[in-house]
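One structure is given below, represented as structure tokens, and several questions about it will come after.
All protein chains of the complex are present and in place, except for one that has been dropped.
Here the chain labels run A and B in written order, and each chain numbers its own residues starting at 1.
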Amino acid sequence: MHLLVCIKQVPNTNEIKIDPKTNTLDRSGATSILNPYDAHAVEEAVRWKRALGGTVSVLTMGPPQAKEVIQKSVELGADRGYLLTDKAFAGSDTLATSYILSTAVQKIASSIPVDLVFCGKQAIDGDTAQVGPGIASRLNIPQLTYVERIIEIKPEQQTIKVQRHIDGGHEIVESKLPCLVTVEKEINELTYAPLPDMIRAVRYHPVVWSVSDLDADINAMGLKGSPTAVKKIFTPKQRAGGEIWKGKADELAKKLVPLLIGDVLSCRQ
Amino acid sequence: MSEKFDAIVVGAGVSGLAAAYVMATNGLNVAIIERGRKPGAKNVMGGVLYRKMMEEIIPEFWKEAPLERPIIEQNFWLLDHNSVVKTGYRGMEWADMPHNNYTVFRGKFDQWFAEKCVQAGALLINETAVKHCIVKDGRVIGVETDRPEGDLYADAVILADGVNSLLAKELGLHTEWRKDEVALAVMEVLKLSADKIEERFHLNRGMGATIELFGDGTDGMVGTAYVYTNQNHISIGCGALLSQMSERTTTPYELLERFKQHPMIKPLIEGAEPCEYYAHLIPEGGYRSVPPLVRDGVLVVGDAAQLVNGIHREGSNLAMTSGRFAAETVIRAKEANRFDRQTLSHYERLVRESFIMKDLKKYKTASKTLEDNPDYFHHYLPAVNDAMKEMFTVDGVSKSEKQKKIIKRFLRNKSVLGAARDGIKLLWAVK
Partner (left out) sequence: MQAVKQTANEVWVFAEQLEGTLSNVTLELIGAARALAADLCGTVATVLIGNQVDELIPTLFEHGTDTVYYVNAPIFQWYRAETYSRAFCELIQKYEPEILLMGATTTGRDLAGAVATALKTGLTADCTGLELDAGQKLLLASRPALGGNIMATIVCEKHRPQMATVRPKVMPMPERISGRTGTVIYEQVELREQSLKTKVLEIVREHSADTKMEDANIIVSVGRGVQNEHTLVLAQTLAEVLGGVVGGSRGAVEKGLVDDQHQVGQTGQTVRPKLYIAVGISGAIQHTVGMNRAQTIIAINTDETCPMMKLATYGIVGDAALVLPALIHEWTAALKPSIA
């Protein structure tokens, strides 16, 4: 089995602050991390590699520092990593990103055929959840999004059976391989990497590709290849506040109830 | 058995990085193990880094290291409730390269320093904690980490794991620090524009100043408080002996809040926005608390060895220098291929003969003197403030009259002899 995981380096959104006066992002304190969903995707790929034999490759598009998330994936048990880095890629939206990634997947697959592509459910910086379906669509392979559990993979029959999260429940879906799976965090618990893998990761250098290494149309990438554009950035409008009440709890409660009794009664009908 | 290293350094603080850098540049195969997400992620320091000691490790580091501001002015304030007596020194010779010292953010600085170590060939493993030293026949031969298959072996292990050094403790090099051997320090990083900083501290563009405060900054407890200028931030903090802090039941945070509200401090930080908050222990035991520094196969450096000059708030320089000494010792040991205590005791000798032990020895009674004599903080410090007020208030009273009043105030409830004795003790302890 050749399992390929698309991973993204994202700013740790927990650490981002917004400067309320200038309305600009203060990313000074924010570090970069492997998109949490992608970590679970790598973990899942590695588990199936261990069960079925094979290789796990990871693929990322990003600045040269994105090497760090490849190393992180090697810690988690990935065998190999590809870093796509080029100025031509900068400014890509989801359509262009999925285009670039799909051409890289094709190139990787031309040396070792890929059976299964993994993505995270979404990237925490963009939250779009579109790149996975985009890649599948470009590669013309089925997409299984929001996967909570991979029930079985049958390499001989080239099939996979998964449990997908859907609103209000889940469904069991079967698909032919190759296909693309995007994973939820619930799919597994990350294992604490063994020390030898940590050491291997530190020493690992990924394969680095620029635009000239890909068989790709330069007009379909970067800003040029992105149909969407950010028109403006603003801080969310805060809803206007009301009154602040202080005092003894029972008195405040007495004051509050009559103000809301109508609403509460209407809800109960 | 997994791969064997020449040396393993536990902890990527300044002491460990100094050790690793020196060994790696000398061709040793070095592994650094750090429990934080990245070097510096957890390292707390108010922020003054001394040029000299760093330069001995990486010459001309100031050309590329992430530094905040070179310090051209250092102040000492004796703070009372509503007043302050200031002394200090500003020297323009410090404005030129190479500067005397710098403010730094350890988060950035340690990461840069670690990157240098990696470039020199050291292997840096983050997010991994060392749980125990592996000891065989009384010799340390490696470390056991918290990871699966987590043992790692080396000829020498350098413990640079900071003030809590559980590892040195486990090896029996020292016991739990007493509460009067460590200070609890809290600090906050406040965001303030470079212009405002330069205006409020009367600085030329890019230059920096420090203020160390004694007295009301720590609510009368033995300790110090400080205000340092960074590029676009102010570091402000205070710390007091854990023994006194726990008696008082003041939370460290309250102490810092109180300090920030002090009328002498508030104008300096007006409008600055809190970004980060840290609390950390500082070894303050000094000379008497320094444990044995080596055993067979192991050396202890930096805060882990109590190598901090509490009175002058110097730690990073002692840490780096001790790291360098340990590295030089391991390099020698490697040449001789002997890592026993006797060979490694060369490190102890280096530390003893350097400024590290000499300084620590000089200040060995400082904290104790101060702790045992609350009068320094409660009586003399306010008295000095009063004295200044008297002298500077123009109210028609003659200066000699004023002097008499001042002396009386100093001696309130004390004999001349007692006061003199207190004074001498203090001078002895801190000068």
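Things to note:
As a working rule, a contact is a pair of C-beta atoms (placed from the backbone, for glycine too) under 8 Å apart; a residue touches a chain by one contact, two chains touch by 3 or more.
Keep in mind that this is a model prediction, so the values were computed, not measured.
Every shown chain that the unseen chain touches in the whole complex is listed here: A.
Between the chain not shown and the residues A:Ala109, A:Ile124 or A:Val211, the one that touches is A:Ile124.
The residue touching the chain not shown here, chosen from A:Ala136, A:Ile150, A:Ile199 or A:Ala216, is A:Ala136. Considering the full assembly, A:Leu256 is the residue among A:Ala51, A:Ala90, A:Ile112 or A:Leu256 that touches the omitted chain. Listed by residue number, the positions of subunit A touching the unshown chain are 11, 13-14, 16-18, 25, 93-95, 98, 124-134, 136-138, 141-146, 161, 164-176, 179, 226-236, 238-239, 241-246, 249-250, 252-254, 256-261, 263-268.
Rule of thumb we're sticking to: only the chains that are shown with their structure count from here on.
Subunit A and subunit B, compared by their mean Cα positions, are separated by 42 Å.
Across the complex, subunit A meets subunit B through its residues 17, 29, 31, 192-196, 198-199, 202-203. Residue ranges of subunit B in contact with subunit A, taken from their complex: 2-3, 31, 37-38, 123-125, 127-128, 145-152, 275-276.
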